[in-house]
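Dumping the structure here so I can ask a few things about it.
Note that one protein chain is taken out, while the other chains of the complex remain in position.
== chain A ==
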Amino acid sequence: MPVTPLSLTGGAVAIGGRPVLRGIDLVVETGEFVALMGANGSGKTTLIRAMTGLRPLTAGSLELFGTPFDRFHDWQRIGYVPQRTGATSGVPASVWEVVASGRLTRRRLLRPLSRADRTAITDALEIVGLADRARDGISHLSGGQQQRVLIARALAGEPELLFLDEPTAGVDLPNQLALTSALGELKSRGATIVLVAHELGPLADLVARAVVMRDGRIAYDGAPLADHQVHDPRFGETHSHHHCADDRGRSRHDHAPHVASPLEGR
């Protein structure tokens, strides 16, 4: 029987003293495709960062592949696609080079790329449909293509458990479809996938389980919901749209403590 990839018990995270996540119990089994959903500020990005160890837990315990996080070193089993508006830095980098950095989990120091490394990089680029752009500079790609490069980088490490933070945010429809087919391919190979999404869009067909966050807690865990149900009042966001900003402003309750002035109430 395969070991459980991810198990979080009683997880809590505080940022700057303010609790952001509380009492999170989440177990993800091998081969599951889980979508973390919820309104802005509900803690879904914090949760995925806690699961990758980027945010330390203030309480609770995290186990990856049956190993407590402090003793976990099998990083080649994990893939991570950060939430990112661009993939560029101060110096040009080719698509191939960025994807090749995903192989570092499996490479030893001071060794050149092996044949297996090169095959994995080429495979990853083919899965996201960018094999013909390998030699191009990454800054010459559109935002959606850059997002696909970041996914290819995670795929190059051949992870068993893949975390994606808002992979479809700000990505146009053709690129969303390309992303969906890449993730579908990965799912068919037996990978476990956890992703954060504000809205599933074309990904809806792949998602087998939805976890909806509200105010730092898990409000729903089960079969995927249609986009409209996620915005149910139970989950913290009333039915709201971009063009009725007025009533959204009034109806939304902010859970941040109200601070006006130190002399208030005297």
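Here, a residue touches a chain if its C-beta (ideal position, glycine included) is under 8 Å from a C-beta of that chain, and two chains touch if they have at least 3 such contacts; residues count from 1.
One rule holds in what follows: contacts and distances are computed from a predicted model.
Between the names "Cation:proton antiporter", "Hydrogenase formation protein HypD", "Polyketide biosynthesis acyl carrier protein" or "Zinc transport system permease protein", the one given in UniProt for the chain missing from this structure view is "Zinc transport system permease protein". Screening A:2, A:68 or A:92 for touch with the missing chain picks out A:92. Only one residue from A:102, A:167 or A:216 touches the chain missing from this view: A:102. Chain A meets the missing chain through residues 52-54, 73, 75-76, 78, 80, 82, 84, 87, 89-94, 96-98, 100-102, 104-105, 107, 109-110, 135-137, 140, 150, 153-154, 157, 163, 173, 199-201, 204, 226-228, 241-244.
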